[in-house]
Structure formats: structure tokens, C-alpha cells
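In this view, the complex is presented without one of its protein chains, the others remaining in place.
As written, the chains take the letters A and B, and residue 1 is the first residue of each chain.
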Amino acid sequence: MTKKYDTPLLDELEKGPFPSFVTEMKKAAAKSEMAADELGLLEKSFRDKVTYWKHGGIVGVRGYGGGVIGRYSQLADQFPGVAHFHTVRVNQPSGLFYTSETMRFFCDLWDRYGSGLTNFHGSTGDIILLGTVTENLEPLATVLSMNGFDLGGSGSAMRTPSCCVGPARCEWSMIDTLDITYDLTQEFQDELHRPQFPYKFKIKTVGCPVDCNASIARADLSIIGTWKGPIAIDQDKVKDFAKKGVNIQEEIVNFCPGKCITWDGNNLAINNSDCLHCMHCIAKLPGALKPTPPFGAVMLIGAKAPFVIGATLSWVIVPFMEMKPPYEEIKTLIRNMWDWWNEYGKNRERIGELIIRRGMREFLEVCGLEPTPEMVREPRNDPFWFWKEEDLEKKPWEEFLK
Amino acid sequence: MEKEELKKAIYKLIEESAGKKKYKQQDVIKHFRQQGLADAQIKEAIRELIDAGDLIYTYFGGSYIELGEKRQGS
Partner (left out) sequence: MPYVIPDVVDVKQRKTDIGPPHYKNFLPPVIQKNYGDWKTHEILSPGLMVHIANSGDKIWSVRVASPRLLSTDTLREIADIAEKYCDGYFRFTTRNNIEFLVSDESKVKPLMDELTAKKYMIGGIGSRVSNIVHTQGWIHCHSAAVDASALVKVIMDEFADYFTTKETPNKVRFAVACCTNMCGAVHCSDIAYVGIHRKLPRIDHENFKNLCELPTTMASCPTAAITPDPAKKSIKINADKCMYCGNCFSVCPSLPIADPENDGVAIVVGGKVGNLRKPPMFSKLAVAYLPNTPPRWPEVVKATRKIFDAYIAGAKKHERVGEWIERIGWEKFFAVTGLPFTFQHIDDWTYAFKTFRTSTQIKWVK
């Protein structure tokens, strides 16, 4: 029998239709002293309206600098089961696909070495195993590796890359998000496991501009699938949607940000040269419209949460890149930007912050990228800017005024 | 500089700065680069020290390299 705590406040969160995390904690608490004390500790937080976790400590496995987050309770005397309650991040399979057999392995593993509580998944995409003690870390990592799994990233490292469901089960995926994610993860194992950067670096790959993995909002490098060919139209299917009650004019034409669609009640026409590739018409008329090749990806840089300079969305650095194995172009680009960031970045400075501090020009030059209008919403609007000596020698007007 | 000599020098740098200045991996690389060593050579020496457990990566709002003995319970 594990220790039992009265949890009148948490019990209130077992009511209602949505599955209860409290019920999950109680299930784990019935088998694990750690989970039992975690439940008791949480009830106390609810009563006192404050967290009782200490800042992380130094724990990990030999050779790695990440994958384990040290966690200790402030109230170890009262709740000894959570004196140590470390988190283990395990690199998830691309696309978050599992088999029952694999899931049972994780259950057996975690019942043996941890609290029995997990997250499927953490925000970055890792499998999160919540609550273990320091002496279990080496055997846990060993058993994981014997069964083909490895730890994920933490600290000032490349974080575990993640992606959307992609071509595994989506007709809109214009790049192989699962393969790109797997390939980059394998390519950069050293950078994932040994934190050698100024701060974290996240890579998220999605198959189309719908962005089902929020890549543009939370990845330092956002790889977003897109297309260059015209949108193929199956007129019969469009008419079917109209017959089924879709108001094509209101719902499709009027919402088009490129104002490039017309509909005469019988025929849908798209002026592809004005298309912004936003996906609205394609997503709202599934099966009737589809993107056509060439397929590739937009590369964007710099998304992050607010600290320190304010939240940023990723911005375009390569408007279109073909994404074919072995993905050498993107790998070279990543290595170049890392070298620059490592050289000039301050502690805790994300790559986007460094670009803002030192300027896009320097970043683009380091990456060997030419400036293009696709990189900006609009050109600058103040009348002073940098000139380099080499710029003064150039006479671009002679070319464009010919 | 021989690799074993470099490893000793890196360990000494971290040991002597303990409690005063925290070094990130790139700080160590920059430090020894001034002595004419290649980045890759320094990185390899750090890797061996970490693999042996003499040095470890630590995290406190950013990742650093510190003495292996700081790791609790190992």
C-alpha cells in the first residue's frame, strides 16, 4: 500500500467530462510512493496557491549534457517521495506514431524506474517521463538504448526536432516532414546531446502552410512545405461542394487574400500568379483543389517566446528550397548559421535575437544568401542605413536603367 | 599541444575558474584557439573529458562545462 493523502481540492478536478489528470495521478499513486507524494504535494500547492519545486539541479547521464531535467521538491521532509523527481526526455518517433508493443515497453520501463507518470508529449515533442531518482538514470538510459531509443535535448543545445503528421497521413504535405525530422535528428546527434550553443535551437518541420506543429511560432528554424505549381481544380467536385451548401463566393472567393479566385456558379478560376499559397481554398474544399509541383519548403528563422526582447514569429530567409534526401543544402545552411551564432551569441541569446542585434545583412552573408523581397513585409521606412566600402564600388543602376 | 596535455589544460582552466567564472563549451574553444589550436581539436579533447566523467555539462539558465564532481550521486 502506498501512502494516501486527503485531496479535497484535487478531487474537484475529477468531476466533469474531460479526462482528469488527477485520476491519472491517483492511478499512479496506487502503485508508486513517488506518485503518491507527488499527489500530496500538488494538493498542498492548490491549498497554498504556490509551486513547491526548486530550481533544477545538476543531474544527467555520462557523456550527455541534456535529456534529463533535475527536479527537487522544496518540501522533501514532508513528501520524501518527491525529494528527487527528475524528468527524462526521450526522443519521440517522427510523427508521434506508436505500436501497442512499444507503449507497453515504456510502461514496463517507467513502472520499474520511475513514478509511472508520463506526458505524451512535452511541448517540444519529446516523450516525457516524469519523476525518477538520480541512481536510476544510467540504467534507464541503458535500457532505452538497448531497445533503440535515445534521450532528447535540453539546455543550450539543438532541441529534439519535431514535425506534423506529414505524408504519413495527409494529402497536403509537400515535403517529407517525418524523413526530414528523422534525418536532421540523426545528423546532429552531437549537437542534440552536448549543449554547445549560446542557447536552445529548435527545428520544426511542417508539410504545408497550415502549420499543424506551430513551427512559425516556436521554432528557431521553421521548415514549412509549399508549392510553386498552379492549383489543380476538379470542377465537378467544386460543384459538389456548392450543391452541398458551401457558399463558394462567400466562403472561398471572398476570403482569398490574393483576390485571385473567381466563381461564376459553374466554374472556379484561379489566377495563380497572384496566389499567396495560404491554403484556405485547398483546405476548405478538400479533394477539389490541390497544389502541384514543384514542391519545396520556405525556410524561416527566429521564432521564440517573449524573453528577452519580446515574442517573435519566424521570418523568411529562403523563400523556396527543394527538400530531397540527403538534404545537404539545408544541413550546410544550418551548420553555417550555428558557427556564426556560436561565435557571436551571448549566453541565453537565441539566434533570432542575435540577428536582430547584428543585422540581417551579416546573417545573410554568413549563410551565403542574397537579399530578396520575399524576406520582408515591406522595405525600411527610415532614411538612414549602412553602406560598406564594397557597396560603394558597385553601380547597380547602370544595370537596371539599361 | 598534445591531446593529453590539452585535456589537462582544459581541466585546469575549469578547475581554477570554479566558483568564479562559468565556461560554456564555446568559451573553452575560444580560450584555446588563441594558443593556435584548431576548434575541432579542442572540441575533441572536451568530448573525451566529458565521456570520462572528468567534466560535465551543467545547466543554469544556460549550459556550461564544470567539474565532474559537481554531479550529485554519480
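Note that a contact is a pair of C-beta atoms (placed from the backbone, for glycine too) under 8 Å apart; a residue touches a chain by one contact, two chains touch by 3 or more.
For clarity, every value in this text was computed on a predicted model and none was experimentally measured.
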Touched by the hidden chain, restricted to displayed chains: A, B
Among A:Lys4, A:Lys27 or A:Lys324, the residue in touch with the chain that has been omitted: A:Lys27
Listed residues A:Glu33, A:Asp150 or A:Glu365, member touching the removed chain: A:Asp150
Residue among A:Gln78, A:Asn119 or A:Thr292 touching the omitted chain: A:Asn119
Interface with the unshown chain - residue positions in subunit B: 22, 60-62
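Please note the rule applied: only the chains that are shown with their structure count from here on.
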Cα-centroid distance, subunit A relative to subunit B, in whole angstrom: 31
Residue ranges of subunit A in contact with subunit B within the complex: 55-60, 62-66, 134-135, 138, 154-157, 194-199, 342-343, 347-348
Residues on subunit B engaged by subunit A in the complex (per definition of touch): 24-26, 43, 47, 50-51, 53, 56-63, 66, 70-74
